[in-house]
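A single protein chain has been removed from this complex, and every other one stays in its place.
Chain nomenclature is as follows: A and B, assigned in order of appearance, with residue numbering initiated at 1 for each chain independently.
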Amino acid sequence: MTLEWMAWTLPTAAFFLTIFCMLVCMTIWQMASPSIPRRGFLPISTTRGDRLFIGLLGSAYIHLAWLGFTDLSIWIAFPIAIVWMIVVMRFG
Amino acid sequence: MDKWENNRAWFLVLPVFFIVAFSAIIPLMTVVNYSVQDIFGPGQRVFVGTEWFEEVLGDKRLHDALWRQFLFSGLVLLIEIPLGVVIALLMPKKGWGASASLVILALPLLIPWNVIGTIWIIFTRPDIGLLGAAINTMGIAFDHTASPIQAWITLMFMEVWHWTPLVALLAYAGLQAIPEAYYQAAKIDGASAWSTFKYIQLPKMRGVLTIAVLLRFMDSFLIYAEPFVLTGGGPGNTTTFLSIYLVKIAVGQFDLGPAAAFSLIYFLIVLLFSWLFYQALQNVGKGDVK
Partner (left out) sequence: MKIRKRTIALLIYFFLLMLPIYWMLNMSFRSNADILGYFALYPKDITFANYMRIFTDKAWYSGYLNSMIYVTINTLISLSLALPAAYAFSRYHFVGDGQIFFWLLTNRMAPAAVFLLPFFQLYSTFGLIDTHIAVALAHCLFNVPLAVWILEGFMSGVPKEIDETAYLDGYSFPRFFIRVFLPLIRSGVGVTAFFCFMFSWVELLIARTLTTTNAKPIAATMTRTVSAGGLDWGLLAAAGVLTIVPGALVIWFVRNHMAKGFALGRV
């Protein structure tokens, strides 16, 4: 039984580890203090988990748009996505 | 309905979680890994970063396929959802007629997807097909392998023929759940057929229509076998939908990296739109009768 075919690379492994850690942290946070749905600048009322999903999906699209419309380095899109995540988590 | 707060309910969900995660997460991670590398063969691969994503995003033929796909799925939803609802409204509510209708409706759904394509080839060929021959005798030259417009029309007919029964079945289920008392109340109020539909039947069908819209959007956006068998993506590229183009890259040119990047973008598009539909349909008319 070998998993060589999964073709792991360091960056993708780091990426999945980050996502995994986020999910674990969110679960613990949720257990410690359950989140109540609330209404922010988003047109629907959301819980913390919903906002994380929206933040991640939005970040994916920010990166894709950056790759599609500009020739600049992808690393410039990264902080933009972080800011977006924070804004959604805090005010969404 | 108020639900009980209980985290031990997780144990009931665990088996489902594991069996789905086994087939879902490992392949998904592998595809992500493929998408950032150039793979020559087993053990021979080079990290290329986001190169494939840039290549795929700049691909003109992919843009064409994407708009074609949106047009197709849009038409599918616009035609099948109302048609399915109308058929469900026409169906008898009980007795042997109801059972018979259900059986007939379910038949097209139970045919393997490539066989659907085969059926429609046999049905529309100008030499041996009933439809093809009939149109030709009316004096219209019909051959869906030559004319893009006719290929599209044939595809739409096939798609509507194949999947409207699913919408009808689900809508019928929603209608059946409405208690008879509602209709009697509407009758006493002298409500017209239209307002009965608008204020009683449609709100009650929201749940099932959510399922119908989502299933139809996802499956039509990912459609592969039926158009591949019927038209092969032609004539030219006029019916090359996203998944047909994807298979051309993945299998035809054996470019694993770009194909993986393409799949992920494809997946993100379906994910975004499904989520939007899901949220919209969950929230539309909230606070109505439920």
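As a working rule, contacts are C-beta pairs under 8 Å (C-beta built on N, C-alpha and C of every residue); 3 or more make two chains touch, one makes a residue touch a chain.
Computed from a predicted model, the values in this text were never measured in an experiment.
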Which of B:99, B:253 or B:283 contacts the chain that the document leaves out: B:99
Contacting the left-out chain in the complete assembly, out of B:46, B:71, B:128 or B:185: B:128
Residue numbers in chain B that touch the chain omitted from display: 1, 3-10, 12-13, 15-17, 19-20, 22-24, 26-28, 30-31, 34, 87, 90-91, 94, 98-99, 101-115, 118-120, 122-123, 127-131, 133, 161, 165, 169-170, 172-174, 176-177, 204, 207-208, 211, 214-215, 218-219, 222, 224-225, 242-243, 246-247, 250-251, 256, 259-260, 262-263, 266-267, 270-271, 274-275, 278
Chain not shown, touching residues in chain A: 1-3, 5-6, 26-27, 30-31, 34, 47, 49-50, 53
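Here is the rule we go by: only the chains that are shown with their structure count from here on.
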Length of the line joining the C-alpha centres of chain A and chain B, rounded to whole Å: 28
Interfacial residue positions of chain B with respect to chain A in the complex: 7, 26, 29-30, 32-34, 36-37, 39, 42-43, 45, 47, 49-50, 53-54, 57-58, 265, 268, 271-272, 275, 279, 283
Residues of chain A that touch chain B when the two form their complex: 4-9, 11-12, 15-16, 31, 44, 53, 57, 60-61, 64, 67-68, 74
